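Just one protein chain is left out here, and the rest sit where they should.
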Amino acid sequence: MSLKLSNSMAYQSPDLMMFGSALKPVRVRCGMAIGGGAVIPEIVPHPRLGSEQNLKTLLREFERANGDALEQCILLGFPGIIIENEHVSQMTQNPDWGKEIARQTAGQIDDYYDKYGLSAGYRATIADLRKPEVAHLRRSDRASLILEAFEACAEHADIISIESVGGKEISDHAIIRNDVTGMLFAQAVLGGRDMEWLWPQIVGIAKKRGCIAGGDTDCAQANVAMYLAGGFASKDVPHSLAALCRAMAAGRSLVAYECGATGPGKDCGYENPIIKAITGLPMSAEGKTSACAHLSLCGNVTAAVCDLWANEAVEYHEMFGGTTPAVFTEMLGYDAAMMNSSIALGFHKELQACMINSDRYRSPHGYILCPDIAWEIGKAIVENNDSMYSRAKAAALKCGQLMLSDARLRFTAYERDSLLGYMKELEALPDREGDFIDMCLKKYERVKAFKPASYEL
Amino acid sequence: MSLKLSNSMAYQSPDLMMFGSALKPVRVRCGMAIGGGAVIPEIVPHPRLGSEQNLKTLLREFERANGDALEQCILLGFPGIIIENEHVSQMTQNPDWGKEIARQTAGQIDDYYDKYGLSAGYRATIADLRKPEVAHLRRSDRASLILEAFEACAEHADIISIESVGGKEISDHAIIRNDVTGMLFAQAVLGGRDMEWLWPQIVGIAKKRGCIAGGDTDCAQANVAMYLAGGFASKDVPHSLAALCRAMAAGRSLVAYECGATGPGKDCGYENPIIKAITGLPMSAEGKTSACAHLSLCGNVTAAVCDLWANEAVEYHEMFGGTTPAVFTEMLGYDAAMMNSSIALGFHKELQACMINSDRYRSPHGYILCPDIAWEIGKAIVENNDSMYSRAKAAALKCGQLMLSDARLRFTAYERDSLLGYMKELEALPDREGDFIDMCLKKYERVKAFKPASYEL
Amino acid sequence: MKYAADTSGIFSRYDISIEVARQKAREVSEDVLLQKVVEQLVAGDEAGVEASVELALEHEEPMKVINDGLIPGMKEVSRLWAEGVYFLPQVILSSDAMMAGISLCEKRLGKPVKKKATVVTHTPEGDIHDIGQVIVNALLNASGFEVVNLGVDVPVEQVVETCRLRRPVMLTGTALMTTTMTAFPRTAAGLRELGLDIPFVCGGGAVTEEFVTSFDLGIWGRDASQAPEMAEDAMNGMTWQEMRAKWNG
Partner (left out) sequence: MKYAADTSGIFSRYDISIEVARQKAREVSEDVLLQKVVEQLVAGDEAGVEASVELALEHEEPMKVINDGLIPGMKEVSRLWAEGVYFLPQVILSSDAMMAGISLCEKRLGKPVKKKATVVTHTPEGDIHDIGQVIVNALLNASGFEVVNLGVDVPVEQVVETCRLRRPVMLTGTALMTTTMTAFPRTAAGLRELGLDIPFVCGGGAVTEEFVTSFDLGIWGRDASQAPEMAEDAMNGMTWQEMRAKWNG
């Protein structure tokens, strides 16, 4: 492998990490900095059923949704906003659709800037159409199409991103089988290799078009684990496994930044605090205000070091108080206003402590996203950078050790036994990545959709 | 008048006022204290179109909505919740409907307490069917019906409340005419007198049934003014007038507590901080998380001294992350968790400062709800307690003076001119309530729906 | 309590940065007395309008006072509102003043002035926040329409019967709660049964475009301020389908 894996921490201590500030802020076209000292809301509307029928209806849908968000900022006096549109498949399948929607939104943003001085930016998140079951990840029409869509959107968008799917065919198999080895293989080896192929191309497109290569998220794997772990009454996947998957995800998603992405990382990358600790790049986060998309046991703590504060996805429709993009812009904007007040007052450490204490001992997932723990996991990653495998395994082991070493983090008997089992399994794995890959290629050869060639294995 | 008007401040200083704590906490049936040291979320689901067809469909609708909220508390580990159901008219028109829904919800709450130890309470808010245009406020079938509905619900509910409408026929006329005199008459004289008739009866019912007489809100008047004032681009009603109406509303809503209500006051009573300063009773509040119901320029500051934290109203339907009661329970619960973390850490003053700084200079309404300003307005109320008129006028004048005296609170030229005009108008009003009433009876005799007899005037 | 010195990251006062400079009303009439009527009207001064109309009526025909004083004055008010100079209360106060002025002219004429057309307004079930109909009534009055205001808590049958008798060019309904807006399609069906294809503008709180455009006759009204222009459209013979195409979608 030619990719240089991170070998140092951007932040020398977790105490230096704070919401609203990144060591390396980035600027959207209107000049607004992300990570430059203030938290900015990031609203993500989702089009209604039926609006995807043709470009015209979809343009109209996003015109309303994105316009409602911008208008709400004016009504309430919010200084800035990022609008993210995650592509429905039609927008990537027809790269012109994604482009026209990006063009329209850029126009709306310009209008609000001219009329009111509102600072806004647009993130276009391309749909990863490359289903491992049905397409070669690198050599297929679908692979070409997503790159074409990036090109098309980069002309107008401020930020381009993707939630890439490499390894999902193995993680879907592994996560419901308590198979931590499979998750490690899927995330670190397969996901990492796929990103190493994909991200230099995205970064190249962004550079050419003068826009920002935002970043990737392990939505397809670590978030599936988190969703399945669910709440306290759920019985699908142990929370301790979801936490280990999150630590491993950091090693995977980091690849985007190692390939030249500059952030802001995507909201649903709950691994972002770890990545921010390593890279110093600005990150988006979601928490309580993304309850519209899914529940989470880390509603406040995810804000602790965020630069953008987002809602993941809300379908467009009317509520008593206005349309959902307006309603969620209001909630996100006030969350951000509170954080920015704390910065202006010098109370940001206190506010951060409140966020952290809300969720630190609520669940394993909340615990490992606390800045101090996230930083430790990051350190294990950079200190074990022989391979994507070795660093993800180290992240998981460190994560497990930290969880087990803090007596205030309580587990059910089942969760603890499961965790001890995963740790034993991880410790027994081979040292060298090559040996691990050989082992896994054999172990998963019968998994239906898995084609090692997609990863050049 | 026989009612003894408040003559002292429960809090000797605004610095002593804090979210989560009231001088006189109250307890719901399961034992959970409101205002006893922790902020509790209060979720308010609203039934869907069509579910009001019959009792069966409505029971099913609330079974889901209220059940989803309780379940979300378990999934996320929230220690307690209050569920409020604001009656749709059918539930009050048929007191049995309201009763059966209260009974059903009390049963659900018991089940969750037995199974998980969740502390929960139920607030039933009766619909005030007494439209001044079509019914005598005191002697009409509609007046009897609402009392009957209180009786019926009090058997099962933990808390009973109402948003009473006395004076609305005048305030609807006055608010769109920039008529601060009319608003004063509507809120203080008419609203106050109606509450003085209504609330001793509600308190009597609550005592008999062993439930809590929660309180009233000036939703029909001060909130209409606030909604019309809207956001920064709205041109319906000046924000400075809405702020004065809020100050006057405090003199009106206070009557409930003077008649024996013990709190928690209702979420939409934005005048509640003033009332808490005077009475020391626990109060509900809404802010950013009630964006589902309406926008507001005071999304964070309203939390500064709240005991319950609510969403006003959200219609039941599905979002990606679950049903709206579940989604909004999550957001409210995490807001509360952050506040409770700050209390546990001793950072509550810092967090409160962040809430206040978010909105203090955003708009007049946010400014006057800051604890220090609210307390000063309260002080003007208790020091001018000759009559409901004199104290509401004093509240408005004090409110206006404070707004004009703080150079950091900026106004548009139109807003400032309007405010100076209101102040001049208020200062020119008669000293004695009797004279004021005589003046207003003449001035508003042609307003269509106004029947002085409804107020025994 | 500590207050932040720099609030620029917390909020932006767009209202201040975009405030439209106040403007005086334009000169509308060269006749000094009628121009006085216009100025009092634009100022929303009801007593002033009454006084200046009385004065004008000493020298001018009532219809001239109306057509060259009151009506152009109200048009000037509408312009100032449309341009963001005026707020709603200023429009309502001017409207009140105009009605008072017209009333004086009618007294002199000895008969009521012919209104542009009739509009029926109602609220099927009142909510405590429901002020929409009050605003709609005032704005329609100000624009010269005859408003038949049925008020709140109006049964479907009464709405349909009133429309049958008065043959309005438009019907409006406001509602704030979803559980009351079920009345609208029933009202629309009642009108259709009688062959009355009256454009039925529905709006308020929980009333969505999707719902209103799901039944015949329904046109969704986003804001009370749209009512006068919609009524003009209806008066000019637009069908409900044409109005829906113009105002919705």
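Just so it is clear, A, B and C label the chains in written order, and each chain counts residues from 1 on its own.
As a convention for this text, contacts are C-beta pairs under 8 Å (C-beta built on N, C-alpha and C of every residue); 3 or more make two chains touch, one makes a residue touch a chain.
Fair warning: this is a prediction, and the values are worked out from it, not measured in the lab.
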- Message: According to the contact rule at the top, which chains on display are touched by the left-out chain?
- Response: A, B
- Per the whole complex, from A:Lys131, A:Arg209 or A:Lys451 the residue touching the absent chain is A:Lys131
- Message: Out of A:Leu137, A:Ala353 or A:Met403, which residue would touch the omitted chain in the full complex?
- Response: A:Ala353
- Item | Residue touching the undisplayed chain, where the options are A:Glu100, A:Asp172 or A:Glu376 | A:Asp172
- Which listed residue (B:Leu345, B:Leu420 or B:Leu457) would be found touching the missing chain in the intact complex? B:Leu345
- Chain not shown: contacting residue from B:Gly77, B:Gly260 or B:Gly421: B:Gly77
- Message: Under the stated touch rule, tell me which residues of subunit A contact the chain that is not displayed.
- Response: 15, 46-52, 88-90, 128, 131, 133-134, 163, 165, 168, 172-173, 175-178, 219-220, 223-224, 227-228, 232-233, 235-238, 315, 353, 356-362, 372, 408, 410-415, 449
- Note on the structure: Per the touch rule stated above, subunit B touches the missing chain via residues 20, 37-38, 74, 76-79, 115-118, 318, 320, 337, 340-341, 343-345, 347
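Quick note on the criterion: only the chains that are shown with their structure count from here on.
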- Nearest to the mean of all protein Cα atoms is the Cα centre of chain B
- Of all other chains, the one whose Cα centre sits farthest from subunit B: A
- Item | Separation of mean Cα positions, subunit C and subunit B [Å, integer] | 31
- Task: For subunit A and subunit B, let me know how many angstrom lie between their CA-based centres, rounded off.
- Result: 40
- Query: Approximately how many whole Å separate the CA-defined centres of subunit A and subunit C?
  - Reply: 50
- Among the residues of subunit C, which ones contact at least 2 other chains? 2-4, 7, 10-11, 13-15, 18, 206
- Note on the structure: Among subunit B residues, those touching two or more other chains are 46, 232-233, 315, 353, 357-359, 362
